[in-house]
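As you look at this complex, bear in mind that one protein chain is not there, while each of the others sits in place.
In this document, chain identifiers A and B correspond to the written order of the chains, with residue numbering beginning at 1 in each.
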Amino acid sequence: MTITPVILSSTVADDEPPVSLWRDAWHRLLRNKLAVAGLAVVILLAFVAVFGPWLTPYDFLTQDLNARNQAPSLAHLFGTDDLGRDVFSRVVYGTRTAFVVAIVVTAIAVVIGVALGAMAGFFGGMFDRIVMWFTDMTMSVPNLLLVVVINASLKTPITAWMEARYQATLNPFYRETIWVDFLLVFGSMALISWPPYARLVRAQVLSIRGRPYVTAARALGLTNRLILMRYIVPNAIGPLIVSVSAGLGTAMVLESAFSFLGVGVNPPTPSWGNMISDGLRVWQHYPHLLAAPAAVLGLATVAFSFLGDGLNDALNPRGSK
Amino acid sequence: MAAEPLIKVENLVKHFVVRLGAFGERGATVYAVDDVNFDIFAGETLSLVGESGCGKSTTGFTLLNLQKATSGKVLFQGENIVSLDEKRMRPYRRELQIVFQDPYSTLNPRMTIGEVVGEPILFHKLATKAELPERVSRLLADVGLPARFAQRYPHELSGGQRQRVAIARALACEPKFIVCDEAISALDVSVQAQIINLLLDLQEKYGLTYLFIAHDLAVVRHISTRVGVMYLGRMAELASREQLFSNPLHPYTKALLSAVPEADPELEKTRQRQILTGDVPSPLAPPAGCRFHTRCPIAMDKCKAVVPEWREVVPGHHVACHAVEQGAAG
Partner (left out) sequence: MTAPADNKPLLDVRGLTIEIDTRRGPAVIVDGINLTVGKGETVGVVGESGCGKSLTMLSLVRLLPNKIRVKSGTAEFAGRDLLKMSKSELRQVRGGKIGFVFQDPMTSLNPVMRIGDQLCEPLIYHRNMSKADARERAIELLRLVGIPGPEQRIEAYPHELSGGMRQRVMIAIGLACDPELLIADEPTTALDVTIQAQIVDLVKDLRKKLNMSVVWITHDLALIAGLVDRVAVLYAGTVVEDAPVNELFARPTHPYTRGLLASIPKLSDERASRLSSIGGTPPEPGRRPKGCPFAPRCALAESVCHERVPVLEPVAGSTGHRVACFVAQRQMMEAA
């Protein structure tokens, strides 16, 4: 009995170490200069967001009425605003707001979207149809309208309830109206952000579910749980990473847009959006008040976009070749 | 062939319902496999041939219960496996394996070759974790790959090498029966011969039974014991390799054989070809009566109305055609 002799591989040299697709993608990402620049900016902003309070020379609320509307200087890198607050400190805290909102909103949206999308794709049938109908309905409502409606209808009752709790318990927690802002911003933004994730994951699962390696796993008798965890999820996750990276940037823009319109994070909590809104009113006289937050917002958006593109090329090398 | 068959396929039917319209309110039925009967004997290679859409792959998938049969039976060890749910099917899965066509999507790109081949061994508890590396190297050696490939990822391998891994994965379960679904069609010519040889060697070594699904008749002629010809969801003819190639009875088989080019310029110049006109009709609306009548050169009125019976015209030679006489020797 002879078996075909061992064949020489012409595809890989023996001395090259095995490379998993993840490692391969990472190397491709590092070769993409724009993506690396984007990644660096994102890491820098994240660092600023986390360690902001230890980096800023001033508190974001401290008013110095003797130093109002100052132009940028060594003492105040981005100048001061009409209440004499340090704009640099406020931009730093705004970064914190932007990151907290973007991460929490995206996390909620991804959890909802992935769970619904994966189940819809895997089980199909009636469940799939209901989930997709629900997804389409959510997507068809204008985002801004939904957020305004939620804010307008829920803000007053929740604030009143918080005040009542404070009166009853005297717990200072209930005095922090920032929580109401965050709850409403997170809630309404997550509500409009999950459908694209659900659609993406459903499409991924549907396409992977039909691939021969999944059929082969079924033919081996593997359980549904094993097939989902070892075959479908690892292969579906690439496009999700790309989408999340882009989604974080989008969430920051959304937060700024809502804050700009007064339905997001409210003053005095600094947000790039409400700073831009304030700055816009006086931009002819004090352009730095508009330029500083707008530039940082722009930088963050571009960084996430480059990173997203780079991830896309790295994780789907065929598309970029 | 007096032996009891390993697998008995009886009146197997697979219809797909495709939903049309915005709300899926209109349904259309694809008649993929219709009333197919055949036996597979232990140790043989039964080939199913036919053109795209003839239902040969669907037959393979339905037979393995990877797609739910609409009706009919597939008997394996006395059990009608197509009626089993996934849990009760599991013990049979180990014995009935499949190798697919496309070497580039047959392996999970996120798993190493060692994990791909080792997974079924651990899952079916055919070896302990400690024994696994040795098992995996032995399986890789069986398919002609060096043991160091266990560390590699699929994208680092050529198409032929991946197909060898897919065969090793199927072998890992120690199966009795393997469906080869166009397993060599996507490979380069020089690599095809290697994989054909490998399949033949493994059959001899492990006493495997193959259902070989293919469209390349030269390959089928080379490796089959018996050959079944399908057309638009139905079996047209089934006979031993010698019978089918030297004495085809069904007009479709004759046309199919005549369409295969031979690697011989002298022969090709003188050869009389019977070229079919027209295309294969849609399986959404197969013709009534004999499904081949729209392209058949010898179709009669009866063929348009009456479905020809699946008969054994001489021992071991089945055909479904009104024009073939009982006992026809050709």
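In the analysis below, a contact is a pair of C-beta atoms (placed from the backbone, for glycine too) under 8 Å apart; a residue touches a chain by one contact, two chains touch by 3 or more.
The model shown is predicted, which means the values in this text are computed figures rather than measured ones.
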item: Hidden-chain contact residue, picked from the options B:Val13, B:Ile196 or B:Val307; value: B:Ile196
item: Hidden partner chain, touching residue among B:Glu266, B:Glu309 or B:Glu325; value: B:Glu266
item: Full-complex contact with the absent chain, from B:Glu10, B:Asp35 or B:Glu51; value: B:Glu51
item: Touching residue (missing chain; options B:Arg135, B:His155, B:Arg221 or B:Lys304); value: B:Arg221
item: Residue, one of B:Gly60, B:Gly160 or B:Pro175, that touches the chain absent here; value: B:Gly160
item: Positions on chain B where the hidden chain makes contact; value: 45, 51-52, 158-161, 188-194, 196-197, 200, 203, 215, 217-219, 221-225, 241, 245, 255-256, 258-269, 271, 273, 275-277, 279-280
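In this section, only the chains that are shown with their structure count from here on.
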item: Contact footprint of chain B on chain A as seen in their complex; value: 1-7, 9-12, 14, 18-22, 24, 129, 211-213, 215-222, 224, 226, 230-231, 234-235
item: Chain A-facing residues of chain B, complex; value: 24, 61, 64, 66, 86, 89-91, 93-94, 96-98, 100-102, 105-112, 119-120, 123-124, 141-146, 148-149, 151-153, 155-158, 160-161, 166, 169, 173, 194, 197-198, 201-202, 204-205
